[in-house]
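Of the protein chains in this complex, all but one are displayed in their positions.
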Amino acid sequence: MAEIADTSIPVESEAERRRKEAYFTASQSQLIWARFRGNRSAMIALVALIAMILMGLFAPFLSPYDPTIAGRDRDYENGAPQIPRFWDENGFSLRPFIYGTARTRSIETNFRWVTTIDRADRRYLEFFVEGWEYSLIDLRLDIPGTSYDIHLRALTFDTHLFGVDAGMIHLFGTDASGKDIFGRTLHAIWTSLAVGTIGVLISFVLALVIGGVAGYFGGWLDSVIQMITDAVRTVPVIPLFMAIAAFIPQTWSSEMRFFFISCVLGLIGWPTLARRVRTHLLTERSQEYVLAAQLSGASSSHIIRRHLLPSFTSYIIVDLMISFPYMVRAETALSFIGLGLKDPVNSLGALLQNVSKADVLLNYQWYFIPVIFFIALVLAFVYVGDGLRDAADPYENLKK
Amino acid sequence: MSGKPIIAARDLAVHFPIGGGLFGPKAIVQAVEGVSLDIPKGSFFGLVGESGSGKTTLGRALLKAAPITRGQVMFDDGEVSYDLARISRREIRDYRKRAQLIFQDPYAALSPRMTVRDIIAEPIEVMGITKTREATDRRVREIAAKCRLNLEHLRRFPHAFSGGQRQRISIARALVSSPRFVVADEAVAALDVSIQADVLNLLKELKRDLGLTILFISHDLSVVAHICDRVAVMYLGRLVETAPTRALFARPRHPYTKALLSAIPSLDPDHRSSAQKLEGEIPSPTSPPPGCKFQTRCPHAIDICRREEPRLEHSDAEHDVACHRWQELAKTLSTA
Partner (left out) sequence: MTLIKVENLTVEFGTDEGRIVAVDDVSFEIEPGKVMGLVGESGSGKSVTAKALMRLNPDNASYGPRSRITLQLDSGSVDVFSLKSTRDMRIVRGGSVSMIFQEPMASFAPAITIGSQMVEQLMLHRDMTRREARELSIEMLGRVGISEAAKRFDQYAFELSGGMRQRAMIAMALSTRPKLLIADEPTTALDVTIQAQVIDLMKDLVAEFGMGIVFITHDLGVIAQTADMVAVMYLGRIVEYGPVREVIRNPAHPYTQGLLRALPDLGDLDARLTPVPGDIPSPLERPAGCVFHTRCPRFMPGRCDAAVPGMTTVKPGHTAACFAVEDALVAA
């Protein structure tokens, strides 16, 4: 026993030594990741976020029906969600099934369509079924005029994850025109993410250039840029959007509208980000190690590349993460008040708009399912952003 | 310590605009004004002063890291000779190899995102001194060993090191380009006492082995007394006294130097300093008083001190003092 105990001590200290050496030679991103991983809520949010991004990315594959009017179910308008089950009073089935439905309308139902479930009619779930055709890359640019229109399609498939052997399946129910809410939700996540990405990218590029110039050169240029930034920040958002809504020609396609909205969001979103870029630069530029590089005769480009950019990429990623939900929310809010994307387009805002009718509140509560996804998406971004922010400066408590 | 000084400043002035933005500066700070100073080649030259005395700015100006408003600074290391006030861009690049800075704060001075090897290698890579990665590595290892750094640790990032070790990394970076002249700005002020002596000894060793000239800027007179062979005392942007260390500590001429010396808390609990304690504080460098800059706190100030600014003059060999009354005061002191 004593011999075993003797050998176990150096083994443990060897592991300890290696753990320490790993910490001592850990780069910034490794330290940030180690700190982020320790944050439980941020990790859960990250998993949820990745799941939702994947859902959006593979929305056509995951949704059994085309989320536009082309894929509507005429026989199941305003239909309730259909949950696949394995057993009922008629027995057990290894293959999950749903029931067939029939619609009737008579004087007894005040001439409303009433759906009845036929529990004898089992419709079995099938996987990897062939259905409507979709392209994972589907780029369509409709610039007014025809000469520059681009329509690029690639990776076209018609396989979908699941379907039923007869009729149609609607996991989240259908809306008034019989469109599948499940498919619409998945596509809407993608639309909202895309609007957010374009918006964030535009504002980020503007912020980086404007804030970067102000922060790096300073002086009177900085003062002027600060004034312009402040002026842009004072522009009231809602009236601006109403003006823009009036300006958008009715003839524009939904894609065009969508792109325009993203650009507008980006163009008004930059000042906050620019300010943060400037502040990071100002603090970083006066760091002693930057002076040390300057005293070695390092050029501006060397200092920017070697010191300034690495020092604030972590902050920039955090800022991007944090501003993302604002973009998603702004798009949603705009669409909700009718200034942004309109119903045929699948965006979370457009889906939310459907919820505002009293009829829906009373009779068709499944319209709320996209709302849950909207909340989850924003929360996931906020938590991941917070976690990153806490982890972004791994050196703060190393200083005395 | 003969021959030409490595740094010879004549009537050097550094003025800064502060505040303001679009509509011009609010005020001008005379951080350094009318400083004439010779730093002998191979010396360990101490520059002492309180906060706001302009000692850091003077050090930066000698490195061409602060704008020189007026005057002349000659650098001459035997190979090249530059006037820093009129130096060309190309010459500055060469000067950077010959004159370097060691920082005060060992935490802020090292980029947390670079390995120790990269930090030390940065100056020679930027300057293009070494051509290949191997040559760079060789030079880095050489200087790291000289600064008593563990070569195994070059892969590590600064967060793995304590203050003393970081300061040695900082020193290695300053010395990697084989400079002739090094400004050490409060290089041990942020370190613990038990570590401080180690870094001081290292600096002394490096100066001897590499034939450096070091300008050691400090607020701590006792450290300067131990490590430097010449000392200059600054007050409000002006040199008030400069002398060989021993002479300065044995016979301080300027009332401010005397006050500084007597203000150091003695390690002997029963030793109560007899000299006069200074009243008041150092005036703002944006609005310095007329005449002698020290007259607002000087116990010996008379009319002429309030009117005329004294010039630095020889008292003994190599001992200069800027005071109207130093001769009188020396007499009264020796009789007292």
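For clarity, chains are labelled A and B in written order, and residue numbers in each chain start from 1.
What we mean here is this: a residue touches a chain if its C-beta (ideal position, glycine included) is under 8 Å from a C-beta of that chain, and two chains touch if they have at least 3 such contacts.
Since we're looking at a predicted model, the values are computed, not measured.
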Subject >> Touch with the omitted chain, as defined above, among B:D11, B:E142 or B:D192 >> reply: B:D192
Original post:
Out of B:K4, B:R246, B:R307 or B:K331, which is the one that touches the chain we can't see?
Top reply: B:R246
Original post:
List the chain B residues touching the unshown chain?
Top reply: 50-51, 162-165, 192-198, 200-201, 219-223, 225-227, 245-246, 249, 259-270, 277-279, 281-282
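The rule is simple: only the chains that are shown with their structure count from here on.
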Original post:
What residues on chain B touch chain A, complex-wise?
Top reply: 21-22, 63, 65, 92-93, 96-97, 100-101, 103, 105, 107-115, 119, 122-123, 126-127, 153, 155-157, 159-160, 163, 173, 177
Original post:
In their shared complex, at which residues does chain A touch chain B?
Top reply: 23-28, 31, 220, 222-224, 287-289, 291-299, 302, 306-307, 310-311, 394-395, 398-400
